[in-house]
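Shown below is the structure under consideration.
Excluded from the complex is one protein chain; the other protein chains are retained at their positions.
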Amino acid sequence: MADHAPPAPGWSVSRWFNADGGLSLQALHGRVVFLHAFQMLCPACVQHAVPQSLKVAAAFANTDLAIVGLHTVFEHHHAMSPEALQVYLHENRIRYPVGVDAHRDDDPGAHPLPLTMQAYAMQGTPTLVLVDRAGRLRRQVFGLVDDLRLGAEIATLLAEPAPAGSTPG
Amino acid sequence: MADHAPPAPGWSVSRWFNADGGLSLQALHGRVVFLHAFQMLCPACVQHAVPQSLKVAAAFANTDLAIVGLHTVFEHHHAMSPEALQVYLHENRIRYPVGVDAHRDDDPGAHPLPLTMQAYAMQGTPTLVLVDRAGRLRRQVFGLVDDLRLGAEIATLLAEPAPAGSTPG
Amino acid sequence: MADHAPPAPGWSVSRWFNADGGLSLQALHGRVVFLHAFQMLCPACVQHAVPQSLKVAAAFANTDLAIVGLHTVFEHHHAMSPEALQVYLHENRIRYPVGVDAHRDDDPGAHPLPLTMQAYAMQGTPTLVLVDRAGRLRRQVFGLVDDLRLGAEIATLLAEPAPAGSTPG
Partner (left out) sequence: MADHAPPAPGWSVSRWFNADGGLSLQALHGRVVFLHAFQMLCPACVQHAVPQSLKVAAAFANTDLAIVGLHTVFEHHHAMSPEALQVYLHENRIRYPVGVDAHRDDDPGAHPLPLTMQAYAMQGTPTLVLVDRAGRLRRQVFGLVDDLRLGAEIATLLAEPAPAGSTPG
């Protein structure tokens, strides 16, 4: 199955938090990436997906799993500005990198969906994405995922060998 | 116990949502009032207190219980503006009245705590308040309350007779 | 509604635990009674209904609510004997009275359902029963009940005046 997995699209981020100098999917090549796309005012995100991501961060703290949040705002932009997101991250003690999904020309009016959300064809928030050590998109789920299965899926990818030439973090 | 309960302080609200023409504690005299003070970016509020308030609204829909939210912003004002609150209420399908706790001269710089929060000596968010049919403050809790006990406390107050001269809603 | 509630049927119990000298519904007249019918090997009972009953016991400890368990075995009698029940009560730290629902002539072969279960026309386990201060059957639910609503229902009955001539416990 993994052999047929497509490469995960790159990220278009207009601003990073908790990542000095920014971050790119390419820079994480060789590591498993857990990306969770969310909006700070989406109820299922704040009640379930974000707390679960914090649990993932704690449970896999001793591994080289890269945990990345992506703020994919596609509605109510004024209420979910980068400044408001910064407060949200602070209040929820989110210390892993979180990027703001970019709009073309930084203009939400150009297209309702931000660029990374479009590139992954995400259907809404929350969406969870797993990228393997070879940079392939191995899992994408819109909605909630059970803890037991999520733990297993991440660990399965972590156990895969890094591709030749990669530099694990 | 009830005989010694103090009258609940009035509310200072700069803007109401879901309440055409506004609302006052006085106007609710004769009814039991469940007031929940929250901030839209406070994690315990959005993960526990607000969902519980929505459950209270559903469980007591057939009674004359008045459910009121109070947005008591005492930090990060720019991220929790009334406009952002409006989006929050919409996204969480909150249909009961919610007031924005006022700052003196509408200036958060005057005092960190908004006026109603000061009047009730609230220690933070979430805070839950129960006012009886006679307008007395019967319960105030900072933090989380068990569903079973909360249901019992509300029902106990609902079962008390309305004071003479009051007009139940 | 209460005026039209039927009197709750009496209980047929072959053996009591945690009740020296036994117990009867009549002896509880004047008090609100929370009766929960269960089987010690019924999964929904042990996972939800019994823990909830223990929470009810704690939440209403300061009231005159009478909490009573009824072991209504209608299958697998050898595995749910009174001796096994005694261990179950001990392991779960159940201190309130629990009766073993009687079979006619103490013969489970006579009729699959025990007598009290028949008298209340219970459909299975868990079943929850609320009896008011006047001995009337005010609520009977097969399955699970939400904590918030259960707390409210019990408190509502507790707030009703005792009938004339009753002796509250």
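We call the chains A, B and C, going by the order they appear; numbering starts again at 1 in every chain.
One rule holds for everything that comes next: a residue touches a chain if its C-beta (ideal position, glycine included) is under 8 Å from a C-beta of that chain, and two chains touch if they have at least 3 such contacts.
On a predicted model such as this, the values are computed, not experimentally measured, just so you know.
Displayed chains that the missing chain touches over the full complex: A, C (touch as defined at the top).
Only one residue in the set C:Leu41, C:Ala102, C:Leu144 or C:Ala162 touches the chain that does not appear here, and it is C:Leu41.
Looking at subunit A, the residues touching the absent chain are 52, 55-56, 59-60, 146-156, 158-160. Although one chain is not displayed, its contacts with subunit C can still be listed: residues 40-43, 46-47, 51, 76, 78-81, 83-84, 86-88, 91-92.
The rule is simple: only the chains that are shown with their structure count from here on.
Measuring from the averaged C-alpha position of subunit A to that of subunit C gives a distance of 51 Å. Subunit B and subunit C have CA centres that are 37 Å apart. With touch defined as above, subunit B holds no residue shared between interfaces to two or more other chains.
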